[in-house]
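Note that one protein chain is taken out, while the other chains of the complex remain in position.
For reference, chains read A and B in written order, and residue numbers begin at 1 within each chain.
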Amino acid sequence: MSEAIKAATLEYTTRLGDDSVVLGHRISEWISYGPFLEEDIAYGNVSLDYIGRARMFYTYAAELANDGRDEDDFAYMRNDREYRNLLLMEMPKGDFAYSQVRQLFADVYYTYLLPELLKSKDETLSAIAAKAIKETKYHLRRSRDWVLRLGDGTEESHKRTQKAVDALWGYTHELFDMDETEQLLADAGIGVDVSRLRDAWLAKVTEILTEATLTLPTEEWAVRGGRIGYHTENLGHMLTEMQIVHRSFPGCKW
Amino acid sequence: MSVITEKLELFEVFIRSKRGLDHKHVGSLHAEDQEQALEYARDCYTRRSEGVSIWVVKSSDICASQEDDADSFYDPNDDKPYRHATYYVLPDPVNNM
Partner (left out) sequence: MTPEEQNFMRKIEAEEKIEPKDWMPAQYRKNLIRQISQHAHSEVIGMQPEGNYITRAPSLRRKAVLISKVQDEAGHGLYLYSAAETLGISRSEMIEQLQSGKAKYSSIFNYPVLTWADVAAIGWLVDGAAIVNQVSLQRTSYGPYSRGMIRICKEESFHQRQGYKAMLSLAKGSPEQKAMAQDALNRFYWPALMMFGPHDSDSAHSQKSMEWKIKRETNDDLRQKFVDQTVKQIEVLGLEHPDQAIKWNEERGHYDSSDLNWDEFWSVINGNGHCNRQRVEHHIAAHDEGEWVRDAITAYNEKKRAKKAQHAA
């Protein structure tokens, strides 16, 4: 592996880890706040899947960095300007419709991203993708069903769900942005060219939203910046909470 | 606030823990329909890979025998011990049959 590729892979793996930990954390905020008990358990499983992915990505990142850091250093010792997650993941939990719409956008994204990552020449990334594909299949079934129920449920649930779609839409564009790092890895057969996933994603999301009697936003707006650490204000608050115990006791084992 | 999870239906959950074994009743849960019941059963009753196959049945669809019927239901078979393998005592060398 050339130094450039290695550095890019480290950056890429960290990004994927950041996406997972931030979304996993957001979902975990639902535990004991769900609409009924069965849902508390089910959504908890999705959260666990994402935390599990984050651990795998960070462990690999730590291995690549080879500077004595471990998975927790990646999660707990970087501040919001250093985090590289997509903005969609850091948006607050909102109401149940908001979380399920975000989940749908993310799940459809992973539905197309992971099979490509599975083809990666990097064995570790490919192995993580193999495990995650199975999880995502289940996640999408859940979020799709929820968006259908909420979109085509009562007037109130429809209104809330449409509002969530409109509010989150502008954060979906950067899911398909490529930069130099990702282009280098895509060319090397290690990373995924996400710009090629947009059509499939849009088709699938359109299909589900339509079935849910929801309207695809026509208003064109896009907020970008997650991959360069230009975040919304939400991430800072989230990390403050997430990192407080770890940082209050430097160097401790838990 | 008073009408709560009863908006959802009650389902009974049966799990086959291993290939070759029977499905066994493990409990119940609330869900909107069979599909959701199946998904929740997976999340609620197989968190430690307890199962390879799940059945869900609407609780209201189960027809159960009553204890009062027990006499007519089971007693007629109590006097037919020859249906049980232990009825046939064989010589020791071949008694593992």
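Keep in mind that, in the parts below, contacts are C-beta pairs under 8 Å (C-beta built on N, C-alpha and C of every residue); 3 or more make two chains touch, one makes a residue touch a chain.
Because the structure is predicted, anything quoted here is derived from the model rather than measured.
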Of the candidates A:I5, A:I41, A:L118 or A:L202, the residue in contact with the absent chain is A:I41
Contacting the left-out chain in the complete assembly, out of A:E82, A:E156, A:D187 or A:E207: A:E156
Residue positions on subunit B contacting the omitted chain are 1-8, 10, 26-30, 32-33, 44-45, 47-48, 64, 66-67
Name, in rising order, the residues on subunit A that touch the hidden chain in the full complex. 21, 25, 28-29, 31-38, 40-41, 44-45, 47-48, 51-52, 54-55, 58, 71-72, 75-76, 95-96, 148-150, 152-154, 156-157, 160, 241-242, 244-246, 249, 251-254
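As a working rule, only the chains that are shown with their structure count from here on.
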CA centroid of subunit A to CA centroid of subunit B, Å: 40
Footprint of subunit A on subunit B - complex, ascending: 4-5, 8, 29-32, 35-36, 39-40, 43-44, 47
Given the complex with subunit B, which residues does subunit A contribute to the contact? 36-38, 41-42, 45, 141-142, 145, 149
